[in-house]
Every structure is written in C-alpha cells, then in structure tokens.
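Heads up, one of the protein chains got dropped from this complex, but the rest are sitting where they should.
Going in written order, the chains are labelled A and B, and every chain counts its residues from 1.
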Amino acid sequence: MKYVDEFKDVKALQKILGRIREVIERMKKNGARFPLRIMEICGGQTHSILKYGIHEALPKEVEFIHGPGCPVCVTPIETIDLALAIAKRSNVIFTSFGDMLRVPGSDENMFETKAKGADIRWVYSTLDAVQIAKENPEKEVVFFAIGFETTTAPIAAALDMAEKDGVKNFSLLTAMVKVPPALELLLSDEDCMIDGILAAGHVCTIMGYEEYIPLAEKYRVPIVVTGFQPAEILLGILRCLENLKEHKTEVSNAYEWMVQKEGNPEARKMIEKYFEVIDRKWRGIGTIPKSGFGLRLEYSRFDTEKKFSEMPNIPERKVNPHCGAVLQGKMKPCDCPFFGKECTQQHPIGALMVSDEGACAAYFQYGGLKK
Amino acid sequence: MCHAVPGKIISTNGLTARVSFNGAIKNVNLIFCPRAKEGDYVSVHVGIAQAVINEDEANEVLALLTQAS
Partner (left out) sequence: MKSFECPTKGYKESDVVTMAHGSGGGAMQRLIHEVFARHFPYLQKDTDAAVLSCEGGDIAFTTDSFVVDPLFFPGGNIGSLAVHGTINDLAMVSARAEVMSVAFIIEEGFPLSDLEKIVQTMANEAEKQKVRIITGDTKVVEKGHGHGIYINTTGIGVRFGVRLRGGAWPSPKKVSVGDRILVSGDIGRHGMAIMSVRENLPIETEITSDSAPLKELVIALFEEGIHVSCMRDATRGGVASALNEIARARGVYLRINEEKIPVSEEVWGLSLILGIDPLHIANEGRFVLFVPKEEAEHALFVLRDYEEGKNAEIIGEVMREYEGGLVTAITLLGSEKIIQMPEGEILPRIC
C-alpha cells in the first residue's frame, strides 16, 4: 500500500538504525550522557513502536517515555459515567467511536449498557452520527466527542453538516483535548527527565507546529514532528538525536510530506468556528488549564450538557495513582505492581489497559513477553 | 488518536471523493482538502481527508532510504 509499505521496508529501517547508531557514537565522543529519553505523545506512535519492536531494535542508549497520547485513556471516568447515564435515556441514540465502547465506567462499560437495552451505536465517521440523526428525527442523537486535535476537526465537520442540513436532534458530549498544554505540564515538572520529544504527526497535520516553538525554547528540548509508520518514527528519532548532538533545541519537521508549519487552514478555521479553548480534566493528571475544546456559547444547541434538562449528578472519583504515573511517563507500565497480575487485558483495571492505544495495553500485547 | 491512512483519490464529486485503499474504496469527505483532485493521495482520518500528501517530499525521503549506503 503506497506511503505505508515503503515505510515498513526492513532494509530502510536497518539503514536508519545504522545512522542512529552512528550519531550516538559521535555523541559519545563528545561526552554526551546516556541514556537519552525520548517521549512520544501519541498513542498511535506508542502502538507502532511496540508493535514493530522499535523499542527493542533501538540501541540501549535511547529509551522511550510514553506520554499521555491516548484520548480514550485521558477521558475522566466521570465523563464515561455521564455518557452511560445519557445513553440509558429512552429517547437517546448514543453514538461513539468503537474505541470508547470497552472502557469501563464506575459500574459497567458501553457494551454492557447496550446489552441491557440502551441504543448505543458505533460509528466509523463523525458524519455517520449526523446521518443517524437525520434518519431518526424523533430521537436525540448524542455523539461522544473524544479525541485530540486530529479528531476535533472531523467533529467540527459534523457540526458543519448538522448546521447546513438543519439537523436539530444532534448534539455532542464534548471531551476533546489539546496536546501542547499537557506537554508543557510534563516539561515543567521538576522531575522531568525528557531529553527530546516526538510530536504527533497527525495532530500537527491539522494544527501545524507553531504552538510547539515556545515550548522547545522555554524548556530547551528538541521537538520533532513525526509520523507513524516504523520508518517515519525512526526518522523522527534520528532527527531528534541529530538535534541533541548539535544542541539545537527547536522544532523540526520530520514529516514534511504530510505536515505544513501552519497545519491545515480549513480544518483550523472550522475548529475555531465551533469550539473555544477551555480547561479540561485529564484522567490520571488532573485539570490542565486551556487544554480542551468546548462548544462556543452560540452553538450551545449542539452541547448535550446544555441541551438536556436534568443532567445526572455524577460524583467525582479518585484515580489509581499508578495509572496517572504511567500516563505522565513517570513509570513504565511493566513497573506498575498490578501490571500483568491483577490488571491484564482480559481483566483491565485502568483505561490504559482497556484502550488499545494505552501504554499498558501496548506493553501487555507487545512488550509483555518474558522468555 | 491519530489513525489516519493514505489513499488515492479515484474520482471526486464536489466535496466527496472516492478513495482507494489498496482496492477497497471508501467515500471520503474533502471539506478540509477542497482542492484535492483525482490522482492525489490523501491522508484519511474517520472518513475525512486531513491533508494531501506531498508526493515529491515523500518520494525524496523514500529514495534516500532505498539508496545503497
């Protein structure tokens, strides 16, 4: 498959690995300290790294720290409980991406709620949810709007379609988040051990990478816009190491065929039209200021929480501190005392094990092998 | 978060394109890539094109990778 398979070619991967080894040798001669810790922030990248064994193929001088890149994992449990409560209402068709259906709320997950009679439907595209609203005018269709900026744009497109087509029975339960504020939180932590960052290529396809420039300068870390296929990730790591060797703490783009500095202007405009930046609570981390997207006041009619009368009162829940530590890259999944024992993919305790993009799930599937 | 896949535009009709992913064809919305045309490769996330792939850049990188060292 074009622009996928070529980036998985073993010879190409070996070549980039060779260059990575060369850069490391030169850095050693210059007295650089190792290991160097590189953080990838996107769950899709975490998945790729572990699925293709990149973490094992890299020289031991480079280690990964897995960042909070899984929007499913960072959705607060109270939001899931709210989603389930709404889904149970008899006049509601609750639509969601497939990813969210297995994540447990405090009592049950969406599959179980569906089994007990709630009309819950998975959709591939946000636009399909609007289509369901058109086909069921007597019902209220709610879409569980989770995701990073990459997905916020398609969510805005759904509103655009709903507006243009006069759809009145469609609303969003919003939980979208932004990457840069979370990144800043991690970088500003005094225990931060991150030497370099791989920025999520698909987030930057939409938003560009201007927001990362002040972060690179302030915290003096190289940030490299990176793709997802194995060769793309290795190229991102190579660029990051080259920048570290040259002490270049700036943003560079190792995904030029996909990402422009200003991103996708049409997508950004649409996000800005419907959404404003708000504070958002991240599961396992807490509230991060200006880290989420919420509907603008003039579009409240698309906001489930404002549209529905009598929203259920969902009590706040404490979160397992280990989940939080793994999310923030302070602990590796395999260092969590419950990993692989009480918490497995068959019996998940936290969201990072349920979601396929969660660091714990990725580790369990691909890295949990002990000879 | 970012499950986007490259596909080739086979035909367009206004802001809808038929995009081929190795032969499997899906309708994709071009609202964010309104100037995309037949023959372009686009990166698709949840049924919507996010970007038109700059093939010159991609091929340049790939050529470097496949060149003998």
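FYI, a contact is a pair of C-beta atoms (placed from the backbone, for glycine too) under 8 Å apart; a residue touches a chain by one contact, two chains touch by 3 or more.
Here the structure is a predicted model, which means the values were calculated and not measured.
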{"item": "Identified contact with the non-displayed chain, of A:Ile24, A:Leu50 or A:Val142", "value": "A:Leu50"}
{"item": "Which of A:Asn30, A:Ser90 or A:Gln346 contacts the chain that the document leaves out", "value": "A:Gln346"}
{"item": "Which residue of A:Phe97, A:Tyr212 or A:Phe275 touches the chain not shown here", "value": "A:Phe97"}
{"item": "Residue ranges of subunit A at the interface with the undisplayed chain", "value": "1, 4, 8, 10, 13, 43-44, 47, 50-57, 70-72, 77, 97-99, 101-102, 104-108, 111-112, 114-116, 121-124, 128, 147, 151, 230, 317-322, 342, 345-350, 355-357, 364-369"}
{"item": "On subunit B, residues whose C-beta touches the chain left out of the figure", "value": "1-3, 5, 7, 18, 20-27, 44-46"}
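Note that only the chains that are shown with their structure count from here on.
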{"item": "Footprint of subunit A on subunit B - complex, ascending", "value": "1-6, 8, 21-22, 29, 31-34, 41, 43, 45-48, 50-51, 53-55, 57-58, 61-62, 65-66, 69"}
{"item": "In the complex, subunit A residues that touch subunit B", "value": "1-4, 6-7, 9, 11-12, 15-16, 18, 42-44, 69-71, 97, 124-128, 147-148, 150-151, 153-154, 157, 160, 200-203, 205-206, 228, 231, 235, 256-259, 264, 266-267, 270, 357"}
